[in-house]
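The complex appears here without one of its protein chains, the remainder shown in place.
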Amino acid sequence: MGNTFGQLFKITTFGESHGGGVGVVIDGCPPRLEISEEEIQLELDRRKPGQSNIVTPRKESDICKIISGVFKGKTTGTPIAIIVPNTDARSQDYNEMVEKYRPSHADATYDAKYGLRDWRGGGRSSARETIGRVAAGAIAKKILKQIASVEIIGYVKQIKDLQSKVDPNIVTLEQVENNIVRCPDAECAEKMLALIDQIIRDHNSIGGIVECVARNVPQGLGEPVFDKLEADLAKGAMSLPASKGFEIGSGFAGTLLTGSEHNDEYYLDETGNIRTKTNRSGGIQGGISNGENIVIRVAFKPTATIGKEQNTVTRSGAETTLAAKGRHDPCVLPRAVPMVEAMMALVLCDHLLRHQGQCSLSGKFD
Amino acid sequence: MGNTFGQLFKITTFGESHGGGVGVVIDGCPPRLEISEEEIQLELDRRKPGQSNIVTPRKESDICKIISGVFKGKTTGTPIAIIVPNTDARSQDYNEMVEKYRPSHADATYDAKYGLRDWRGGGRSSARETIGRVAAGAIAKKILKQIASVEIIGYVKQIKDLQSKVDPNIVTLEQVENNIVRCPDAECAEKMLALIDQIIRDHNSIGGIVECVARNVPQGLGEPVFDKLEADLAKGAMSLPASKGFEIGSGFAGTLLTGSEHNDEYYLDETGNIRTKTNRSGGIQGGISNGENIVIRVAFKPTATIGKEQNTVTRSGAETTLAAKGRHDPCVLPRAVPMVEAMMALVLCDHLLRHQGQCSLSGKFD
Amino acid sequence: MGNTFGQLFKITTFGESHGGGVGVVIDGCPPRLEISEEEIQLELDRRKPGQSNIVTPRKESDICKIISGVFKGKTTGTPIAIIVPNTDARSQDYNEMVEKYRPSHADATYDAKYGLRDWRGGGRSSARETIGRVAAGAIAKKILKQIASVEIIGYVKQIKDLQSKVDPNIVTLEQVENNIVRCPDAECAEKMLALIDQIIRDHNSIGGIVECVARNVPQGLGEPVFDKLEADLAKGAMSLPASKGFEIGSGFAGTLLTGSEHNDEYYLDETGNIRTKTNRSGGIQGGISNGENIVIRVAFKPTATIGKEQNTVTRSGAETTLAAKGRHDPCVLPRAVPMVEAMMALVLCDHLLRHQGQCSLSGKFD
Partner (left out) sequence: MGNTFGQLFKITTFGESHGGGVGVVIDGCPPRLEISEEEIQLELDRRKPGQSNIVTPRKESDICKIISGVFKGKTTGTPIAIIVPNTDARSQDYNEMVEKYRPSHADATYDAKYGLRDWRGGGRSSARETIGRVAAGAIAKKILKQIASVEIIGYVKQIKDLQSKVDPNIVTLEQVENNIVRCPDAECAEKMLALIDQIIRDHNSIGGIVECVARNVPQGLGEPVFDKLEADLAKGAMSLPASKGFEIGSGFAGTLLTGSEHNDEYYLDETGNIRTKTNRSGGIQGGISNGENIVIRVAFKPTATIGKEQNTVTRSGAETTLAAKGRHDPCVLPRAVPMVEAMMALVLCDHLLRHQGQCSLSGKFD
């Protein structure tokens, strides 16, 4: 249970860090979409380890293979299975974790829940699971782009206390990919890089905030009351490893305003469309997209696995210490960017199909 | 679509602000639980309008009636339908909203999505919908309490910039209910009351933050990877009207720490149980409860409907202004407390049953 | 669990035979459909007890009330709750069933599963539950009719060994409603009536077969592989009380033919459409509708509750006998007709929306 996401564009991920591989089955993909392994690979390469010297040095090429659901370059409407084999697994680095629980990691809770766990590389709790999400997200992005020219762009907004200045309304993918930290504020990115370098030397880790915008989202997506668009976005974001907080539009800061300051007043633009002057709503009102840009922020804690020695306990109930070996990200933020984008794309694509399912035939009633 | 929440303890709410009534169907409730309308009413009374002079003066007694699923005072395992009729609806207050869209409300987006809307009192987008959640939450709370002595306590943590001091590990329901603002920090509560009074006089509104703790939660609840416990809590919270942000444990502030500062080191308590010294994880690691207190915070924006005049547009595409009539909360926070508690209870109860479903038989394999 | 049916046009029923009432919540109904209580009532009247002297004499007017989801005569896209109160419940007739289990009824199994049961009138296992299905089915029928001129007509095909002759391709609703047994073969209907009269005098019961046809079903409905259209129809039919068998098209008799005899050869009709000469497929191939008439048959066993004395046991484990009091159908078939139609309509409507969700946007890819 719990490994499936979405109602109509429905993905199921599988796989562990050091098992035979990781992957995803996408059920409900619209037929006749042109899609190739190369297009998916582009997104996976943004997520993969070893892509730069500020992420985990594990050397996985993360080459994806489409097993089913695509015929002569087009989706057939049947399940798309995508698999990425594991190749550079060094299980011996985790021998210590057979017994020792890493603080703030999933070791102890998996044992508590299931009575056993695959300790190699974190097993299922490894961020390697997100490969399936990013692969599926690549397809969701393409659907959204072809149907409605939707653009989804994520970036590092903040690392530790270093806050960048980025305008979500105009930021480009090129600006994001311009540096390895994926912060489009070049000046701030430099400081972030310096900070990460220091953290690597300290055998420590840091966290931060990813911001993600979706532009050109059609009006009308989102299903009140439980499947409000922001609720599904929150679930998607908070299901990512290491995430600790989610906000949309004005978010927590919005609580400091009065209603008259916070409300987004309506006006008619030059073409007569109903628009809002401000966007504290973050593109969603009453759980439904209003056509303005959807802007979310996701807080990621500092990576739990660190080289510094910490107090912990063993599986068999003895106190001990642990200075983790293995290869880990000092800061997950640069690699979290494509993950957040993927969750945004998956939620929007699912709701696009859901809206189509419920509402596209009503014209025949009028 | 979108009106059902939960997998095993599954609720479906229905009803509009001014229609025949609102209610909920609970499917999957364990049989043989003693439950009465009186117990459910206790929670509904904490949510109902008119309960004090700082909430909406609409006079709804919100008396619930159990239609099915309970026989001789006990749940039968079949669907429990609970209905609360609407009595004090003044649809005429909303005549203006037939045409005018309230800024930052759901009027425009419902029209965009469905092509029509029940404009009376906000229709389905009214917070009145949460009656069904709170009623179901009362049952979920009782199950959790009887099975595992779980305690769920929500309270107003912050209103606008007024921050209270509350220790989630020891706060009591009595302290929360001690004042009408539901802030257990009595001194801060006084200031909050004064602020709300001022806001009422200004025909304006304010928002804030609800914090909620669940204590004695069994280890092992939560389903990686998408249905992580915090992901479902986030979805539940962000599906509440007016919520703009969610965080668990250290939340957004946790991004300012390094890994060695943030990690919750393990130790063995006097009875040999594995515990964490700190609780920045907020009671969940790897998506699974670890037995520590679960602590979440939810940001609520200032109420969208205000008496102050604002710029807006009409349904037929003309610019206009609106100073809303109708009866509205100047600050939803006091009434949001039982709503957040309900979502916490619904998520935990659902995951308790889910965990039981997948894992309780594995002892036979050992 | 188990009280919800459908993925996009999703219904949840609730209620017991003698509780506060029975009803349904429909989630996902397309907006802007004109619908009235009167239209729904027409279908409920075909299902209700006491409608003729060959069905149970319980006097329930079964008047439905729409609580939500309809505004000014049109669906709003939000949940439609419909309730029918129970009025003529005579719980005292069931006093004996507090202890005694009716053979082939649900008394013993509900006790085994839940540890208790509402023994009044069969509680949740009463066919009264199907009111919610028939009410929702009325709406599904109207959607199908308005979108695609779909006609759904059920009728009694067989009672005990009395087989009627009916051509599903041309049978009309008028022919079905022409007699109280709902068998459009008037001659056979006479014999059936005589047989039922005899069975009533014998304090016994009989079963039979309902056949149901859906005409003008659009091509392309059904979702391989598990949600094949016939699979969902089978589930719908076999979830009706007293059903013991389901078949589509050639059904069990089709096993007696060879492939060359059984296959439906294709041809082009005068307008160039691809059609099949025969319809042993029953309108579905590979789980997907092919545009031919969908024809299903459902076997209903003789009513379990009979006046004749039978051997049974008590809840507390003693052997005894039971000659059931209470008011029961000597033959459920006439009232089963609208139930089977409802399940057909619910499945087709759900798959219409699902198909729309997945496939209606693909034109933009071409």
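Just so it is clear, A, B and C label the chains in written order, and each chain counts residues from 1 on its own.
Everything that follows uses one rule, which is that a contact is a pair of C-beta atoms (placed from the backbone, for glycine too) under 8 Å apart; a residue touches a chain by one contact, two chains touch by 3 or more.
Here the structure is a predicted model, which means the values were calculated and not measured.
*Asks:* Of B:42, B:186 or B:359, which one is in contact with the hidden chain?
*Replies:* Hidden-chain contact among the options goes to B:359.
*Asks:* Touch as defined at the start, partner being the missing chain; which of C:49, C:154, C:207 or C:338 qualifies?
*Replies:* Once the missing chain is taken into account, the touching residue is C:207.
*Asks:* Among C:13, C:41, C:75 or C:179, which one is in touch with the chain left out?
*Replies:* C:13
*Asks:* Which one touches the absent chain: B:146, B:169, B:216 or B:273?
*Replies:* For the chain that is not drawn, the touching residue is B:146.
*Asks:* Determine and list the chain A residues touching the chain excluded from the picture.
*Replies:* On the chain A side, contact with the omitted chain comes from 1-4, 8, 10, 12-16, 19-23, 25, 27-28, 31-32, 65-69, 71, 74, 76-81, 83, 113-118, 123-124.
*Asks:* In the whole complex, what residues of chain C lie against the chain that is missing from view?
*Replies:* Against the left-out chain, chain C lists 1-5, 7, 13, 101, 103-110, 112-115, 124-125, 129, 158, 160-161, 199, 202, 204-209, 219-228, 230-239, 243-252, 254-268, 272, 274, 276-277, 280-282, 284-291, 299-306, 308, 310-313, 317-319, 354-355, 357-359, 362, 366.
*Asks:* Using the document's contact rule, name the residues of chain B that touch the chain not shown here.
*Replies:* Its contact residues with the unshown chain are 7-8, 28-34, 74, 77-78, 143, 146-147, 224, 352-354, 356-362, 364-366.
By definition in this document, only the chains that are shown with their structure count from here on.
*Asks:* How would the chain B/chain C interface be labelled, same or different, where same requires over half of its residue numbers to be shared?
*Replies:* same
*Asks:* With a Cα-based fit, what is the angle in degrees between chain A and its identical partner chain B, given to the nearest 5?
*Replies:* An angle of 180 degrees brings one copy onto the other.
*Asks:* How big is the gap, in whole Å, between where the Cα atoms of chain B centre and where those of chain C centre?
*Replies:* Comparing mean C-alpha positions, chain C is 38 Å from chain B.
*Asks:* If I count partner chains per residue in chain A, which residues reach a count of at least 2?
*Replies:* Answer for chain A, listing residues that touch two or more other chains: 7, 224, 354, 357-359, 362, 366.
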